[in-house]
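The complex is shown incomplete by one protein chain, all other protein chains being positioned as in the whole.
The block that comes next holds chain A.
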Amino acid sequence: MVFKRHVEVGRIVLINYGPEKGSLATIIDIVDQNKCLIDGPAELTGVSRQVISYSRIALTDLTVKIQVNARQKTLVAAWKTADTQAKWDASSWAKKLQSKKTRLSLSDFDRFKVMIAKKQKSEIINAKMIELGA
């Protein structure tokens, strides 16, 4: 098995614990086997520079080209040239997170509408499956 996502300087990570849960951040330095230094950049993602445990982040496919301990300004520039936010939003991971969030915010009537839509969808699929003789 080959790992494709490494803990490295410039790796974009998703925070999955604490008040900043769900926000993106960038690894800017490695502290030790358990921790790394991350920075949002705060200007773009709201995550300030901090040391965080690896168990509280999830590595994404994205990286930016930066030096170790990059300044906030260069980090922002790197994010913008790499178009990181747009790439993340387009990923299926981000879309799933977004839809989960939307589902949670639905009202009772909206949930009812979703239930009906789901039924209609499976009705179409089942009809097609029968047509195909599967």
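The rule is short, and it goes like this: a contact is a pair of C-beta atoms (placed from the backbone, for glycine too) under 8 Å apart; a residue touches a chain by one contact, two chains touch by 3 or more; residues count from 1.
Heads up, the rule we're going with is that contacts and distances are computed from a predicted model.
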{"item": "Chain excluded from display, named as in UniProt, from \"Pescadillo homolog\", \"Ribosome biogenesis protein ERB1\", \"60S ribosomal protein L6 CgRPL6\" or \"Origin recognition complex subunit 2\"", "value": "\"60S ribosomal protein L6 CgRPL6\""}
{"item": "From A:V31, A:A58 or A:I116, residue that would touch the chain that is not displayed", "value": "A:I116"}
{"item": "Residue, one of A:M1, A:A86 or A:L104, that touches the chain absent here", "value": "A:L104"}
{"item": "Residues belonging to chain A that touch the chain removed from view", "value": "104-109, 112-113, 116"}
